[in-house]
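I have placed the structure first, in the form of structure tokens, so that the comments after it can refer back to it.
Not every chain is included here, but those present sit where they belong.
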Amino acid sequence: MKKIEAFIRHEAFDAIRDRLANMGLPSMTVSEVKGSGRQQGYTESYRGAKTTIFLRPKLKLEMAVDDEDVESAVATILELAHTGEPGDGKILIFNVAEAVRVRTGERGPAVLARHEDPLAT
Amino acid sequence: MRSRPLAAAACGLGTLLALPVAAAAQDAPAATTDSLAAQVASLASAIDTVWVVVAACFVLFMQAGFALLETGLSRSKNAGAVMAKILINLAVAITMFWISGFALAFGSGNDFIGTSGWFFNATGFPAAAGTAFASASASVSSLFIFQMAFCAISLAIVFGSMLDRTKFAAYIAFGVVFAGVIYPMVAHWTWGGGWLFKDGFLDYAGSSIVHLQGALGALAGAIILGPRLGKFRKNGEPVPIPGHSIPLAIAGVLILWFGWMGFNGGSSLVAHGVDFADVLLTTNFAAAAGVMGATLGSLLMFRTIDVSQMGNGAIGGLVAITASCAFVDYWAAFVVGLVAGLLIPVVVVFVERRGIDDPLGALAAHGVAGVWGTLAIGLFGTATRMDPVIVDVVGLPSRAGLFMGGGFSQLWVQFYGVAATMAFTGTLCAVTFLAIKHTIGLRVSEDHEASGLDISEHGMFGYPESFIEVPGAQPTPGPAWGGDADPSHAMTTSTPATAP
């Protein structure tokens, strides 16, 4: 079991979510974060006082998947989040020691398995 | 016409109205005292009408005050539903006051109810046709607007204690009954020349007629609805649900304060031959004292200076002085407001201890303050100020308040006037809410309440970007935020990037 953490642009999310859901991987969590990186800062100005801001709004996408789905999920994100401009973000992959489904108490890879759930598409 | 376009403009805009006064002043062969007297009477009516209309507009504007106050003190997932409620209630109040309210309140009839003038059929108002009324005072239309705005205020108060959990349809159903029947009947008792009026009951601008009635509806509604999910812990301890925006709530209070100048000030219904502005002094002194009283009370009771209580203090002071503003001296007005302010936190806690969930504090600010203000006339009213009504109009012997050496007689009238209002309005409101509860339903489902009324009743949050994805809501920083000051758009220079 692996967890994918991807720091991406907001604009990319809808397409990624759709594609992954179609692949049977609708389960994920996103959060609003601010990122600093190679992308240039911007300047705000208020009554003449200026500040340069290095943090920019990004989305953090977290999804735990079964080992066999990691590469396809990463490929999807890579394809759809890519613009070629600085600020495209990074994808990190972690080992998951254990996964539990709260609704059922199930554990292990089954919890993260691909599923063709009509509701979730 | 060519050479006088401005006059034409006036005509085009203004239905070109006969202008008897002006005409007389210019080309009448000679002004006679009779023609002048007629013109003077017409001007007197005009000035009264202007004041009443302006005051009515101020009162109408108080709807914006209630809207902000209530939305500010509700949770943000229900913020849009509050605004929908204000709009539909205002619409219902206006419509019902036109259909039946004005007739029941001000039509001729008996001591309990007016029975003529449905749909504001002016011919139903003998008084309106009477020359005295028509020529000496504000136009009947202006009086209608003023009273209509009052009725809408009373209805707006009702739902302050019912925020965050009431069904949209219930607003309409209750509004029809309240604005169309309940409120006007009680208004008739005093302002329509009914039995309380004849007994010398005084309520200058409606501490009990407008505010207490609204609060009684609020009380009945809050009890029948029950508290919001999560408002009380299992042990009955209240949980703070502090609304979502104190700035909006207090902006609402300030709008109400402003509108109250029309509320109390306009209740003279005349602008000439009387110092109608004097009630604005008592009104402001009581409001100021109400703020101070609630600040002090909050500090003593809660050991913190609760901003929402300060706002309620202002409202409480204003509500209390509403009945008495024309009948008490300045110092007494200050006392009336101060006591109202001090009562606010006490009543708020008392209400919450009883397990009643009143998000706005309407029971304290409009209910208890309304009772106190109405009774205060019986304590602080001066003969000088009361005689013009009690003696000259009603025809009773002169009276004064208890503390002004006048004994208990006025206090007693004030007391049973309030008691009758509470019994009558409280009962009818409770019956109406129960009827709604058992037919179309009064409270939304738990799911809807948890989801928030905005999404469940209106399909969309009041603050959409807080809860759902809005396309483009998140600013996506492109070069516009960075260093590419595009020299081509002179007026819209973006800020140059300073990154090295």
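Lettered A and B in written order, each chain numbered from 1.
Going forward, contacts are C-beta pairs under 8 Å (C-beta built on N, C-alpha and C of every residue); 3 or more make two chains touch, one makes a residue touch a chain.
Keep in mind that this is a model prediction, so the values were computed, not measured.
As a check: each chain kind appears once in place, so what is the overall formula of the complex using those labels?
A x3, B x3
By our rule, only the chains that are shown with their structure count from here on.
List the centre-to-centre spacing of chain A and chain B in whole Å, with centres computed as mean CA coordinates.
Averaging C-alpha atoms per chain gives centres 52 Å apart.
Quick one: which bits of chain B touch chain A in the complex? Just the residue numbers, please.
474-477, 481-483, 495-499
Along chain A, where are the residues that touch chain B in the complex?
Spelled out, the residues of chain A in touch with chain B are 9-11, 32, 40-45, 50, 52-53, 56-57.
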